[in-house]
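Data first, discussion second: the structure below is written as structure tokens.
With one protein chain withheld, the remaining protein chains of the complex are depicted in position.
Right after this comes chain A.
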Amino acid sequence: MANDRLRALEEVENQIATILQCAGNIVLELSKDKHNASFLDRQLSQFTGSVNRVETELSSQIRYLTQVATGQPHEGSTYSARKDCQMALNRAEYARVKLGELGRTCEVMLDPQP
């Protein structure tokens, strides 16, 4: 859910870049002696569409934040679960180390060096 909203905001950033790109192409085309009307129309429609999308999306995000924001800091944490998991991994690692030592001891006993 959070990733969707953040991805939508990243898409808005791309749209803003598109807006500036289209504005630059329009001005560049107008600077020529002979204008390509179809190119100008395409760029202008793309510019207008991007502006509308940016405005709609950002307004929607601000409206959502108005509804969910509480002004209080979030005090949730994953610390206890992370600590328990880390202890379980430490137990497994310790068992692995001890079994490794046992295996090496058995190898030494079975293959005595001359």
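A few points about this structure:
Following the convention adopted for this analysis, a residue touches a chain if its C-beta (ideal position, glycine included) is under 8 Å from a C-beta of that chain, and two chains touch if they have at least 3 such contacts; residues count from 1.
Assume contacts and distances are computed from a predicted model.
When the unshown chain is looked up in UniProt, the name that turns up among "Mediator of RNA polymerase II transcription subunit 22", "Trafficking protein particle complex subunit", "Fibronectin type-III domain-containing protein" or "RNA binding domain-containing protein" is "Mediator of RNA polymerase II transcription subunit 22". As for the chain not pictured, it touches chain A at residues 1-2, 5-6, 9, 12-13, 16-17, 19-20, 23, 26-27, 30-31, 47, 51, 54-55, 58-59, 61-62, 65-71, 73-74, 76-78, 81-82, 84-85, 87-89, 91-92, 95.
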